[in-house]
Each structure stands twice: as C-alpha cells, then as structure tokens.
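Can you keep this structure in mind? I'll have questions shortly.
A single protein chain has been omitted from the complex, and every remaining protein chain is retained in its original position.
Right after this comes chain A.
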Amino acid sequence: MTEISAKKVKVSALCELCHARKAVMKRPKNLQKLCKDCFYKVFETEIHNTIVDAKLFSPGDKVAIGASGGKDSTVLASVLKTLNERYDYGLILVLLSIDEGIKGYRDDSLATVKRNQVQYEMPLEIISYRDLYNWTMDEIVSCAGIRSSCTYCGVLRRQALDRGAAKLGINHVVTGHNADDMAETVLMNLLRGDTARLEKSCAIITQSAGSPIKRSKPFKYTYQKEIVLYAHYKKLDYFSTECTYAPEAFRGTARELLKSLESIRPSCIMDIIYSGEHLVLAPKKKKITTSYKTNKKKTHTENEVNADGSVSLGRKKQFEDGNRCEKCGYLSSNRICKACMLLAGLEMNRAKVSIDNNTAVDGAAVLTRTLEQLSF
C-alpha cells in the first residue's frame, strides 16, 4: 500500500496478529486491533472451524442458501463460496429466496439477490407466498393487523423454505442466523419460559424426524458486527433495510438489553451462547396427586373442543415426530399444521369484494420508499 511506504507506521499501530501491516479496525469480538488481511483470515477460519466441528456438509452435498439480500445471507453466500473453493468442500450451492410480498421492501431486496446470483454464479430459486398460499404479507397485515405480522410471516416462511428446497431436490438449507441472533434466542427462551425450545436454542442443526430437510447456521458463532465489517471491506452488494413490519415489542426489549450488555462486555454474546449450551431440563419428577383430586377428575367427562371444531378421542396423547398435516401434507405435530390453521383464520376474514388496482393494502414500506425518493 502506498500510504505505508509514504509514512512509517508506528509499532504500536501494527496489527496485533501479524505485526506486519497497519491495524485498520478493532475486532468487535475481543477488541483486538487487526489489519484487513488478518480479519478476513480469522473471520473465515472461525466459520470453517464451526462447519468442520459440527460436520455440517459432506462432499457432493447440494445446499440451498436462504438468501434475503440482507447482509447476513449475502456474506453467507460469499463466505461459503470462498470456503467451498479453499477447502474443497465439494458443495453445490444454490440461492433460495422467499418473496413474502412486502412491497417496497422485499421487491428491492430480491433485486439484490438477483445481482448476487450473477456475482456468485449460483442458481437462484424464488418462492413466493402469493404462489404458495395465495396471500401476500401486505394483504395479511391489512387483514390481520400489524401486531401479529411476525407470527404469520415466520410460520409461513419456514414452510416456504422447506417447500422451495424440496422443489430443488435439496435436503439442506443454510441460513444466515448469527451469534447475536443465537444469544437473543437464548435470552428470549428464558424470559418467555419456553422450556421446549430452551434446550435446543443453541443447536446448530435443526431437523425434525421424518423431515428430509435439515437447517443449519454456519454463522452460529459469528458476531453481527463482524458480518457488517466483512461486507463493508469486501464491498459486498447487500440490501440494508429492516423489514417495515417491526419486530414484536417484547423481543425488542431483549435486543436492547443485549446491546447494552455488549457495550460493557463484548464477549457477552459468546458467553450467553456458552451458557445456553449448558441449559438442560432436569429429568421430570412424577407428580404425586392425592386421591381426592383424582376422584374429582373422574367425574369430569366434558370434552374439550379443538380450534377446528373437532373433538380429540381419548387416545394417549403422545407427540409424534413426523406426523403430517391432513390438509397440506406438511410436517406437523397436530392434525392441521400451524400454517393451514393461520391461513384458514385469514380466509374467514378476507374481504369478499375488492377494488381493482387497490393500493391501500400496500404496507408502510411503499410509503417510506416514495418519501425517500422525493427531492426538492
């Protein structure tokens, strides 16, 4: 670099790892002062270590990258391509995008994914809510309100990704969930008392028995801030707007707490994940019920009516992994899967008559976009 030769770098200003180049950044994870090359090296090696330790891939695997066009998935595509070539994973990488139908947000981010497709020379498949469910997120929000938008979107996207992968004949989807997301999930599960998820909150691979598709998170230990830095230095092309249907309020409080914790102790994200890996439920104790209570129960012969109007027979209630939805055939722990349940609810409230070219259903994103483009 010319600036180095022009001006001697002080020894104290050198990179703490190579001591050969000028440090240009402070590493968010441990505040080490690093040069660009060393940062790339540690960033990529750590992800490689994570992949190797968890045995995520085997040669010849066809892997779909859940690509939103945001920084996490863009960096994921870039890093996986780099590592695949460097360490000879022998992977066939495909980009898989979901079009939720959020005007002014998703259409722009999909344009980014399309550019990524060219930049990384990967095939791209786009699955839309419109095709799959005959609903767009904008319509859902205008029908069900903004408060529950994440519930709908999350449930529907999970299924859409699986269906997209199945369509491509792929059984492994990687997502850009990073260490910050993991730590936030650990905290959320604790705060919400979600014991069913608590043990699994740090799992790098999630798969339900009977499902052919597994998901994994190669960025499990990667800091969000480092992803941003990597994208910045590598000049990656990504879309940087948050979804306009903001996250639910309670998750927001946990996110804020995590941010202030990180500011006093940068390692806290790793610390929480380490803790999370040690949170296990104690073996269940058998409840001893006194006889008068059981007698009381016997006289109770009322049956609970399920949400869909059916009545459960007195069979032993047992959670069967690999059970299928009676309506759509998708994996479900109940008779009807969550997506079909939500969609049925929506269908009941759908407007019977609609106006042609109605723009009122377009979400807030469109307005933001329009305002951004105004000039004086």
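Rule of thumb we're sticking to: a residue touches a chain if its C-beta (ideal position, glycine included) is under 8 Å from a C-beta of that chain, and two chains touch if they have at least 3 such contacts; residues count from 1.
FYI, contacts and distances are computed from a predicted model.
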item: Protein name, per the UniProt record, of whichever chain is missing from view ("MIP18 family-like domain-containing protein", "GTP-binding protein ypt4", "Cytoplasmic tRNA 2-thiolation protein 2" or "ATP synthase subunit b"); value: "Cytoplasmic tRNA 2-thiolation protein 2"
item: Per the touch definition above, residue among A:N134, A:S267 or A:T370 touching the missing chain; value: A:S267
item: Selected from A:V9, A:M25, A:L132 or A:I205 as touching the chain missing from the view; value: A:V9
item: Touching residue (missing chain; options A:L187, A:L229 or A:V366); value: A:L187
item: Chain A residues touching the omitted chain (full complex); value: 4-5, 9, 11, 14-15, 17-21, 29-30, 35, 37-38, 40-42, 45-46, 49-50, 53, 186-187, 189-195, 198, 221, 250, 253, 257, 260-261, 263-265, 267-268, 270-272, 274-283
